[in-house]
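Only one protein chain is missing; all other protein chains are in place.
For chain A:
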Amino acid sequence: MVLCGQNVQLPAEPAVHAVVGSHASRHPDRIALTHGTGELWSYGRLDARANQFAHFLRLQGVGRGSIVGVCADRTPELMIAILGVLKAGAAYAPLDPTYPEDRLRLMISRLARMDLIAVTPETRELVPGGHLLDLVELGPRLDPLPVTAPEVRTRGDDLCYVVCTSGSTGTPKAVTVDHRGWYNLLNWLCTEYRLGPGSGGMVISPLGFDITQRALMLPLFAGAAVHLLPSRHFDPRLAYRLIGELGARAVHCAPSAFYLLAEHEMAGGGEVLRELDRVFLGGEPPAASRFADWARLPGNRATLANVYGVAECTDISTAHVLSDYESYLAGSVPAGRPIHNTRVLVLDDGLAEVIDGEVGEICVAGTGVGPGYLDPAPEDEARFVTVERDGVPVRLHRTGDRGYVSATSELMVVGRVDAQVKVRGMRIDLGDVETAIRRHPGVRDAAVLALPDARGQTELVAAVLPANGPIEGRGLRGDLLRALPKGMIPQRLVEVAEFPLSPHGKVDRRALARRLRHDGDGARVL
């Protein structure tokens, strides 16, 4: 079964930052960026500063093929760094300032080509290693540099960003995206949802997610303002207030973040959300029961879109605009139809098409299929395959998601082929978490499961076998906090005397899940 998106011609050399630069030269006085209610940047000012940083980077030898890290809160410096890196011809790698030092060190080691890391006074102490460029401290050295863009020719297949995702062995995977794919995505969003200078968006998601790269760049690509949530951690009450006060028109977030905003509004917080133009939900399947009442409020004018995709294929491959809440409550929200220049195929293990309505692995072909991983393990490299279709070689990405095509020709996602899960929008390989738990000296073995919590939302539960004597829960949690991003730490740690085994001698995860749901059979919660 194949779903085809519309074919649309892209510029010969699509460079995302060049679009932002052209808005700046035509409308330098328009607002490009806000940071809370106190700080406004015009297009002219933001573009000039990013150009100066780009010149500075060029003087450091940065150019096509370079990767520059960016570790910053949602501040103007973050946007200056990103635009400056792109204008210098390089790709940027977001480094989330909420991650522990050990995790950042692992990520930096994966980004082998990276030496320079842009930071701010608030984040420089957090970054272990690399040559740090503090954007505030550098100010006086940037001032004399040209405010016009450096002469750099960016090609469509040049990398624009690299995001690190969880990997099964405990080492993050570095996923690359190129300008052609990103341009195609942003151009599709602008066309499909008629975005323009009035379509300012609030950025509330964590820096390391691919959704955040889109949320940061889309308003500037459309000639609108990007509103940066002035908080290191997601703050639903602050976000809600600022969306209203700044008049943001769009939000991109994981459904689990959106539930909190919608519940705040339903509890009498105001009418801010229903005045939005667009809400883009992505990163995990939305549970319609959590916002259906809000969506059906009289006078609600916001359009909700569920967007589906993987980082390897430039963030979004399909989208569905929500309207039929009865069917979502009875079933699930479709992932929808492909975006421009994209094909979605549902294939069996032999990479042959399944028949209509049957479940198979979701594979993506087209402009969004990215260049792949930096320094990949062989099993990761195998996720990108070239197959012959109608006598023509086609490059495919096997997403690892399982799904089918509905009677209304929409993609439906039903699960995974492997041990990867989504928890509150974060992509987590369970092996990554298990590896971290096994490093604790008191632990003999660990199995981590993703189970529904009391509200039906996914949580991580770890079953832990002690090495010798009872495990001290706070000590184990302390170790995990030093190793993993907070979103990857199991909500429940349960000490068990043994794992149920399958006839093949492997951990029987279904039986373990049953046992953990009831906390029974002598299990001890840590």
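In this text, contacts are C-beta pairs under 8 Å (C-beta built on N, C-alpha and C of every residue); 3 or more make two chains touch, one makes a residue touch a chain; residues count from 1.
Assume contacts and distances are computed from a predicted model.
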item: Chain excluded from display, named as in UniProt, from "Acyl carrier protein", "nitrile hydratase", "Na(+)-translocating NADH-quinone reductase subunit C" or "Signal recognition particle-docking protein FtsY"; value: "Acyl carrier protein"
item: Hidden-chain contact residue, picked from the options A:T171, A:S231, A:T303 or A:S406; value: A:S231
item: Residue among A:R26, A:R194, A:R395 or A:K486 that touches the chain left out of view; value: A:K486
item: Absent-chain contact - pick from A:R477, A:R509 or A:R524; value: A:R477
item: Footprint left on chain A by the chain that the document does not show; value: 231-238, 256, 260, 424, 457, 473-474, 477-478, 481, 486-487, 489, 491-493
